[in-house]
Each structure stands twice: as C-alpha cells, then as structure tokens.
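What you see is the complex with one protein chain gone and the rest in place.
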Amino acid sequence: MTLPDAAHARALLRSMLLIRRFEERCAELYTQRKIHGFLHLYIGEEAVAAGSIAVLEPRDSVVATYREHGQALARGVPTDTVMAEMYGKQEGCARGRGGSMHVFDAETRFYGGNAIVAGGLPLAVGLALASRMQGEDRVTACFFGDGAVAEGEFHEAMNLAALWELPVLFCCENNLYAMGTALQIAQARTDLAARAAAYGMPAWTVDGMDVVAVEAATRRAVDAIRSGAGPHFLEFRTYRFRPHSMFDPELYRSREEVAEWKKRDPILLLERRMREAGMLDDAGMEALEREVAEEVEASVAFAEAGSWEPVEELTRFVYSERPGDPGEGEG
Amino acid sequence: MKTTYREAVREAIREAMHRDERVFLMGEDVGHYGGCYAVSKGLLDEFGPERIRDTPLAESGFTGAGIGAALGGMRPIVEIMTVNFSFLALDQIVNNAATLLHMSGGAFNVPVVIRMATGGGRQVAAQHSRSLEGWYAHIPGLRIVTPATVEDARGMLWTALEDPDPVLIFEHVMLYNMEGELAEDAGPVPLEGAAVRRAGTDVSLITYGGSLWKVLEAADELASHGISAEVLDLRSLRPLDDEAILATVARTHRAVVVDEGWRTGGISAEITARIMEGAFYELDAPVVRVCGVEVPMPYPAHLERAALPQVADIVAAARGLVEGQGEGADAGPARGSAGGSRGDAP
Partner (left out) sequence: MSRTYDMPALGAGMESGIVVEWHVEPGQAVKRGDVIGIVDTEKGAIDIEIWDDAEIAEILAPPGTEVPVGEPLLRLKVAGEDVDLDPREDEAPEVEPQEAPASQEAPAPEVAAADVVAPPQAPPSPAPRRRVSPLARRRAEALGVDPERVEGTGPGGAVTAADVEAAAGGDPSPPSPEPTPEPDPAPAPDPSPEPDRQAAMRRAIAAAMTRSKREIPHYYLSHTLSMESTLRRLEEVNRDRPPAERILVAALYIKAVAQGLEAFPELNGFWEDDAFRQADGIHPGLAISLRGGGLVAPALHDAPSRSLEELTSGIRDVVQRARAGRLRGSEVTDPTITVTSLGDRGVDTVFGVIHPPQVAIVGIGTVVERPWAEGGMVGSHRTVTLTLSADHRAGDGHRGSLFLARVAHLLHTGDEL
C-alpha cells in the first residue's frame, strides 16, 4: 500500500496520536478518580477509526460502540467536549449524561456510543433507510466488535441492509476477544467476513493495524456504496493493547501475545514508513507530539473548569422539551 | 359515521401517510398479506412497497431500524404483530428508543411510533395472549397509550406521529372488530389525559383498553343494583393521569382497578399505590383490583374466560365495596383482589 502525500500522512498520524495520548491521559485520570464508571480504551486499534473515518464526508453518519473515543475524535467531535463528557461535566458533548460509553454529537452526526453489543447495528440500518427514503447521499458507518457477530441483532441487521440494499458500511473491529472470550471460543467460524458474505454483500478482511490499508479499503467500499452497490462489510483485524476495561487482570491472554502485537503498533508502523519516505524527522515528530499534548492538556483543563449539571435538571431530556415546558420528566 | 376499530386505525395510517411524506409503515406482513389483523389491508396498493414495507421476521432488527429511521428524520410507524413478539425487540425499545434522548443530553430524539396488538380472549394460548403494556409503562422515555374507542384509535395515532418521542400504541385484539361512531371531523386526540366514560357517585371503576367495554357493561349492571359507578378510561399508561385518578376517587371514595394484566407488579399495582399516596384520606374502603389470574393463558375457552376479568367479577368487586355486607375484606370482594388469590404463588 503506497503512502498518501505527506500532509495527509501527517494528518493520519496526528489523528492516531491524538487518540493514543487522549486515552493515556484518560487512564491516568481514571486512576485519580476524575473519570468513573467503565473506561474501555481503544489503544492499539487507532488505525481503524483514523483510517476509515478519514474517508467519510460531513454528511455521513457514524454509529459506534462503548469503545468509541477513537471514532469520536477521528470524526472531529471536539476533544474538549469529549473529555468533559468523560468527566461527566455538562460541557460534555452529551451534557455529561452519557460518559465514556455514550459519546453523542449532533454536529458531526455521531450517533453514539452504544453500550449494548450489536445494539447499534439496527440503528445504522434505520439511519441508512432514512437517507435512502429521503434521497440523500449519506453513508452510515457502523462500528462494532467481533463479539457482536454472535448476536442476533447482527444477523437481523445484515439481512435487512442487504435485502433493502441500504448505504451502510459495516466496520467490524475484530480484536480477537469479546471482552475476555477469544474468537475461537465464541464463534463457529472465525472468518467473520465470510459471515457477512453469506448475506450477499461484499465483505473484505483488512489489516487493521495499517492505517493506509484501512483507508484504502474504506475508500473502495464507500465509493461503491455511494454508487448504489448497497451495504459493504469490512473486517478490520486489529488488537487492543490494553485490558478490556481498567479493571481487567487479563487472565485470558498472554503477555507474549500482547508484546507480539505491539510490534505492529499502528502509530509506529506509520511513523516508520513516513521516516523512511522522508516525510517525517525527529523534529517533526516532536512537534506533532507537542501539538497533540497541548490539545489533550487543553481538553483536561476544559473539563476541569467545567461545571456539574444542577440536580434540578435530573429529569430533563427524558422527553423532548416543548415550548413552555418546565423541563420536567414524567414524575 | 359507523366504523370499526380496525378501519379507524387504517384510516389514521392512511391519513398520516397523505399528510406527511416522512411517515411510513413497516412490520411483518403489513404489505402483501394486508396486516395480521388486516389493519393495513389495501395500503400497499395505495402507497407502494417503499412506504408499506414488509419486513423479515426480525423484531429487533426492524424495530431498531425504525428507531434509526426516526433518528434520521423519518416518522416511521413500526407494527409489531403482537406484544408477545415485542420481547424480541426489547433491547431496541428499552435500551435505545427510551434512552437516546437522555443519554445524548438532548441531542437526539426518537420520533418513532410502535404499534402492537395486545390482550387475550381469542383462544390462542399462552404465547399469543399477553397483556404486558404495563411492563412498558415502567420505562421512562416511552409514552404508552391504549386507545379503547374508535375515536381514540384514530386520533391518538395522529398525535403520536407528531410527538417528538417514542410512542407505543397498544391495540387490544378484541377491539379490532368493534364498531363505533366516529365523527366526520374527528381529529387528533391528546396522548395524555384519562376520560370519564360514565359519571357516577358510589364507586370508581378504573381501567383502560380492551377492559373498558366490560367495565361499562358492569357499570350498567351495577346501576340495576342501585349502585352508581363512575368509569375512568386511563387511555395513557405513561404518563398516568394522576389528577383524573385522584379526582374520581375523591368523588366516589371507592375504587376498583380492572386490568387484564397480572396483578403482581402490574400497572394496577401502580394505580393503586398512587391512590394510596394521593387519596388515602378519601378512601372509604380498600382499593380492589380485578386482574388476570396469574397463569400463562390456557387454551380452552372456559379456562381462558376464567383467567380474564369478566363483567361478573367487576360487578361483584364493586358490590362488595359499596354494599359491604360482611364480605371479609381479607378474602377480598373479588377475584384477584388481595393476598392469597389463585396463581399467586406455588
């Protein structure tokens, strides 16, 4: 896979680096009890979000999972509001109502962080159905993990999308483990692309550690979807370097396996190739790191300076607010 | 104008589809088959397969797709054949439709309408006779309506489609053939607000949906015993019209709650609790419930009849409250009213 031009390569590298440094900071903040609840980190899988979402247009839609900080940042949801959301501050992109697992952003058509495995797939089908019925040229990109493939909703969604030839891009992030259950323990057939192919939709397996490959495959798929070829399925083979969530002693995989995958760190891979191609030097990398660090630190400052939503507003947004509403939910 | 409940729903859908091009109907057998209960019969010819959309048997998939389409700017009517099958779509209804607005801090609302048939009485046994609208009424973020009249069946769908949030409409299977009078200019009906279907002074009969007609019949019979019963049709189970419930109790000081659903943890329990909370000092007798007997619905007609609230049960419950006459309150004036009723425990 040939590298794109220097500026674009740098943008991809920056996108991945931002996710990495953002999440490292989140892990730290979690241990300091600034961030609570569940925290699922994407570290190791950055190439998937950075490479695939780079292809999407602003008019497209994204549906993601509870491991969605990467998609949100790659999609351009402001780093500040994502971090504030992690804190639960009302300046967060979902007013702090969702937290780490439920990042939403209307501006970028980011339809959430869904914390039910496979729960987002039918939504993506519906979003695509709506754009089709409205005659709008939108692609809905739907991210989910290998675990989702075992769910009934996955198959229902595959069938509906293929049956109705809807403009959905199914992005399966196969990181080999559904939480702590390895693919081969959970799936009768571990070749996940073949599952989708059974529904008659084009389905390819892609090296999810190579952001350039991810981008190229996504471009091909998205172009085809826009031309009316119906849904496409991409299985990104990837790996999460960190535990499933913060509280996970990783009893289910070996340190050697993790170390082996880290040799294919998507950031290192791209960095190395860019250096080889003369697109990047130490100074350039340092500048990039500094830029990203500043952005992350600014987001932490933004979140720290944020405010807590008053308890009086607890029941807001249970139902839509209508003019003259006191902002109460049904009591 | 005479019309059946089925026609009233069909007219409501047709009218909505003409009025708003974002509206479409989807569900199992809504198109070519004409709808399991023939509600959508003829609509495929009129609107075509894009807008009268047959779906595969995939409740979670197409309900979720309806929610997604609503997020995407459409106004879908999702028909789930019966409440019994809606459990396959619980994840989408409860985890997505009901939560997205709140989880997204108000960014994304879900204007989907989900219709489903509910209730027993057709001898279709345990898996096709459930009345679980009360379950859904438990969920904040949803609106639950139970139209019992042709006017409501027609007018509530209209309002539901204009609502920015998910609305679940429960249509009792025994009502589809019911004929009723519908004004030519019948318009939208609000989703909130119970209706007093008959005024009375001695006892309030509180109910909704398919049970309304049994309750009205019971009220007639009670009148022949010199008991003036007020009949309150809740129409919406979420939100409940507390004001109307408390007002009728304040007028009559006695209440019988009639619900085809089971008593344990049911909507009747909620109504009773609210009366206790809001009208305790108005009560001149304990609240009594006439509910479905706590068994999976049996197939034979005589057992099914025995499992569902009947007019005689309602009359007996109301008479027990008003006339007293030494009926032990512990035993409960009516079936299913108090501890130890049939089917409650092993």
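The letters A and B name the chains in turn, as written, and every chain counts its residues from 1.
We adopt the following convention: a contact is a pair of C-beta atoms (placed from the backbone, for glycine too) under 8 Å apart; a residue touches a chain by one contact, two chains touch by 3 or more.
Just so it is clear, the model here is predicted, and its values are computed rather than measured.
Enquirer: So which of B:G134, B:P166 or B:G320 would be touching the chain we can't see?
Expert: B:G320
Enquirer: Under the stated touch rule, tell me which residues of chain B contact the chain that is not displayed.
Expert: Within chain B, the residues that touch the unshown chain are 253, 280-286, 320-321, 324-330, 333.
Enquirer: Since one chain isn't shown, list which residues of chain A touch it in the complete complex.
Expert: Touch set of chain A with respect to the missing chain: 24, 27-28, 30-33, 36-38, 243, 245-249, 251, 304, 308, 311.
To be clear about the criterion, only the chains that are shown with their structure count from here on.
Enquirer: Calculate how many whole Å lie between the centre of chain A and the centre of chain B, each centre taken as the average of the chain's C-alpha atoms.
Expert: 40
Enquirer: Under the definition above, what is the set of chain A residues touching chain B in their complex?
Expert: The contact residues of chain A facing chain B are 61, 90, 92-98, 102, 104-106, 111-112, 114, 116, 119, 121-131, 133-134, 152-153, 156-157, 159-160, 163, 316-322, 329-330.
Enquirer: In the complex formed with chain A, which residues of chain B make contact?
Expert: Counting only chain B, the residues touching chain A are 24, 50, 55-56, 58, 60-74, 76, 91-92, 95-96, 100-109, 140-141, 143, 164-165, 238-239.
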